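Omission of a single protein chain aside, the complex is shown with its protein chains in their original locations.
Showing chain A:
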Amino acid sequence: MKHSVNRPPTPDGAEDQGNEPTLQEIINIKLIESGEKERLMELLRERLIECGWKDEMKALCRSYVKKKGRNNVTLDDLVHLITPKGRASVPDFVKAELLQRIRSFLMSAAL
């Protein structure tokens, strides 16, 4: 009996913490279900190829592989290699376009 009195109620705990992740989760689900996430991904991919970003990343990978020898390279290595540079080198106009699209989706999703 003491146990059940002292133990915090589980459902309440989840509700108290869970607002932000839940909102994001909801939005994520909406993005995926409406197909918008797929469209946004394709749009971003296309823009990144057009502006040469993908080629830059591939060149980075290639030189790393050449340096280390192709049998010593793990996927993890490459991801860690590209992530900081990749995030920093997205052109502003590409980022702006995507953010615009996402924001208008959020508006239309009207929470």
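Criterion: a residue touches a chain if its C-beta (ideal position, glycine included) is under 8 Å from a C-beta of that chain, and two chains touch if they have at least 3 such contacts; residues count from 1.
One rule holds for everything that comes next: contacts and distances are computed from a predicted model.
One chain of the assembly is not displayed; among "Cystatin LXN-type domain-containing protein", "CIB1 protein", "SAGA-associated factor 11" or "BPL/LPL catalytic domain-containing protein", its UniProt protein name is "SAGA-associated factor 11". Contact between chain A and the absent chain runs through residues 23-24, 27-28, 31, 37, 40-41, 44-45, 48, 54, 57-58, 61-62, 65-66, 70-71, 73-75, 78-79, 81-83, 86-87, 90, 95, 98-99, 102-103, 106-107.
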